[in-house]
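Can you read through this structure? Questions will come right after.
All protein chains but one are shown in place.
As written, the chain order gives the labels A, B and C, with residue 1 at the start of each chain.
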């Protein structure tokens, strides 16, 4: 038997990254609704790899398939899709921010109302979800999951309004926080984004049928047309008519205000080929690299991206600096779960499961590593050591976003603030020493804003949500205030596997 | 490839039997709560083979494991039991009467209340369950399952009472039908039987800790002491005190009345070694055979039970008649699911998967087959043919209960009334011809009553529930009246596997 | 967590029983070959529950499905049978006598010869198998399994004969021990029994197509006709002709001698409805009970079989003695694998998982338990205690075969001789005290012979194989002599799961 059984996670790099919670996809009135939804979710897989679910409606009944694992693990099975008949479908991929990785929490969630069933898929986080949950339980609601999405479902079920869209508005009026949400009823698809529009949601069309998806890449994969972004604070209701036509109506129940999209969609979450709020993600990232090269130039022999997040910025940095871009770090595409670590000390083995140094491009060279962001810095440390072991003469690190200093409460899984690198060390030089590089620079907030929208941050009225850098939270955080109370209540919750 | 793929169910005999829906087992304050519950459920396995579930409470949290399949398939796994820590546990085995064999419906069901969690396990059927369910949905409740037990959970959650036992009484006050139910809260075990006491429930004790179980055999397997039956209409609350002692209180919220236990518990459901309402099931069945021999004597060479249900009655018949008892039909204990039927006509093959004729005990003999009951008669037909094929000179059939003519609505899965043998044929002789026997007799209702309680049926005030024989239903059947309406609503329900 | 995790095997009773290793079934030229083979194996399931395999031939290729578990677990699946096309099929069920319960050992085994493929299914044990195996390995053979059947396959493959039947005879000429074997080639089914005919094998017919099976019950289940027993030392070759007709030839390559079938087939292994070597197994067992009643009469109130093996003898004992037969012990049909034992001492819990006392038939009574055999006595002990706990006034044990004193080497899994009850205690009275009964008697060997064939044992030329009682082994035991050497070699064998 192995003399020690320390396990090494091959997702170790991801462990020091931020995680988006969810991706959503819905389509109405299309003959291939479930298959298209499966394909759309596959394109959105980067937004959540823990579980995937699809609910369809076949003019009589709702059908649901929800599974732990990747979309391709289950929804590629013809038998699974055959269990999802009908012309409308709603899908969801999810990464859990809590330890509650159980099937009960997999979305879309469903409720039967007197007027018929309703399914909901949600991307974001309701910042008064636990508070609302307690009120509901006190009023006799039975909660099956720990998901804030179930709270929305209860609010819809308990609304005194008759029609589903009005119940839906009734429910979201009570919500605070970030949500891009799609609901499906017997004849309708209803999409909304919160007042700030923190999480993205796009409106597309295939064969004249409406689609809502978290990113444009989900439209591209099926050849659907991009119509426009769902606007912040907007509610779009698509209703399938008896003749197969679809009536689309839009409303702004809370009035209109300026959008404040989450910056991290550009920095890290969205796929590089997506266009978010009218801007190419790849181009924004490349421009972050260009601005970083301008902000913190240096003499070096080679620009090496930390795969895969750092690649567009590294190309930008290389082009702006004239220093050659090379794959000095190679990524292993066959990533399993965890490996048993052999007993003897093999430095940085965890990293090596996923990344390996390409010695000939590094040995004897002054290397500039480009990464998209640094959370705790634990992985950066190992990568730098691996690059030094491969014989680099100098190692410099350039990070394509500002220092992360604050927690997120809008659907990004962030570690405790005290574990963030930028909070563990007071000065840039201390961080540099910890990571073990010859120089370290972070892109400044104005450089980031400029890379994305061509303007500095408007400090009076910021164009984006950027609290993780600035502490400037765009909404109240009610649950946070009530946290002790709500925690107590949570302990009586039933734990159940799958 | 097999030229035909007709499948043959090895449970084919069971298919023509009646099915009990459930068995329950709960224990409070015992260090081995989950393991004992698993053992108790194993002893109650004959009451439900489709799924099994256990909920435990470890002084902080509730834990739940619910699985499709037999108790021994899952709850013998140390890892599964390790997920059920704590000193109180509630378990349930289930046979589904509907097609909805999904994990969501597996009991015990659980709800979080403001005052803490509650789990419920139920044996029986609520005859106004669908009606209550519609009212709940109209008032904003979200139902996850199609089980009537969830209705009870919602009634508890919505009760305006504060304490769990009062909420429980509040809920059951609204129920009609048959229910033997056990609920578990953070400190209590609450047991009740409906006003008529249609389904059994016994109260036992192990190491001074209270147990509730559907039958005494669940006490025997763990060496627990039988205390008494839970009475019809009684609510027993056992509360664990801080010092480990337990306070037991009993109440009769609807007053007291005479019990009317379901006769079929004696005829078919209960295990022969159980003592139900003070009477040995085996002895009752043997006396059914004795009374049958007296009622319908004949000359014959051998008494052959239809295994296993007919065995005790066959022994009684043999002893009363003096005709030797022999195993003329052998049962195959290795029963799988379904077999592909080869193409050529092999008569009675379905039966032969489970039963086979013991030719030497049958050939050239006058055979009396003893069966516990006949539902549709389809299996009897095949068994008789198999016995004739083995060379029987004469085949007589004696059935140890009366003709079944009416549907049950109290937790027994009965076919449509028009499919019952006794409704398909007008006369006993027509039935005899259909089954293909030389003579056919059913035990009369008075003989059955006498076998169980030593008295004829008191027609003014029957001692038992016997509607399947007599049409005398002990409660109103509200859902039945509302059936069309409720069916409509059911169609929008989400279907989901596992 | 359960405070102790001792596990209790629900097969605990079986653990103290003897096990037969195998059952075989083959059919040639029938359109439903695989489905019929699956059904036949289902009927033979009592001969081996660990694994099952079927090989079919579709005029071009051989196909194989081999699985751990019961026949009904896998071969009821239409997809599995669809993978076994063709008009000839050979099947096998197996109980492993060694710890090597791996898929590689599951039969039928297959080899490709220059003249085409051959599959073999074997019931018995080759007493010079390990010796032959070593010779083969020394001559460059690669053995994949630890099964003695593979040795036969190598002997066939290495035979210098050209035709498969001659190669087959070439191979079996080198074997010692017990074997009933069926081989299947592209056009033939070849069946043989060893010189003594220790294990049974019958020849049947369905729709004019030949079948070989371990017992007649496998013919009965599919409605096939019993033709005759394969004789000891006989080789029957059935060859499918181009026109669909079949030519059957019989030979006795080692000459003819008297059969010495294994007595335990009558005592315990064969199904009661089978006819073995012309004698009904059920009748033989019943007569064992009759002879036992004559040999060791007593005064008592009730005859109680130890289920299920003791039942026919108990009926015979009851009829001979006039003491009533009752089901004083009830068997739980839902037998899983193992249960966690709760911590407190619950006497005889292991037994109770499978058996339970039927108190009302036992309390205050003088009980005579009838069992088929006693191996180590450990289970008898627990059953007796359970019966005493249920209130028996006296408990007597009558065993329907002689004391077991010697190991078997012909396919029966026997414990080390020193663990046998009859070797652990010198006198009958010591055994009686150990088991805790008021009286104990074993059927004498002459009584057993008489029950089966109507004659005493012919000590000069015994009619049956009875070494476990008498030490009279019918063949040399070469491996036993070479055991140390062969054990050494065995240790280098590769262990691999399933």
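Just so we're on the same page, a residue touches a chain if its C-beta (ideal position, glycine included) is under 8 Å from a C-beta of that chain, and two chains touch if they have at least 3 such contacts.
Values in this document were obtained by computation on a predicted structure and should not be read as measured data.
Among the chains on display, the ones the left-out chain touches in the entire complex are A, C. Within the complete assembly, C:143 is the residue of C:143, C:227 or C:298 that touches the hidden chain. Mapped onto chain A, the footprint of the missing chain covers residues 1-3, 5, 7, 10, 31-32, 34-36, 38-39, 42-43, 45-46, 49, 70-73, 75-76, 78, 81-82, 85, 207, 217, 220-223, 271-273, 275, 280, 282-283, 308, 311-312, 315, 319, 324-327, 330, 332-344, 346-347, 349, 352-353, 356-361.
Listed for chain C, the residues touching the missing chain in the whole complex are 55, 60-66, 83, 110-114, 116-117, 119, 134, 137-144, 150, 153-154, 157-159, 186, 489, 491-497.
We adopt the following convention: only the chains that are shown with their structure count from here on.
One rotation lays the C-alpha atoms of chain B on chain C, and its angle is 180 degrees to the nearest 5.
Remark: chain A and chain C have CA centroids separated by 61 Å (rounded to whole angstrom). Centroid to centroid, with C-alpha atoms defining each point, chain B and chain C lie 36 Å apart. In chain B, there is no position where the chain touches two or more neighbouring chains simultaneously.
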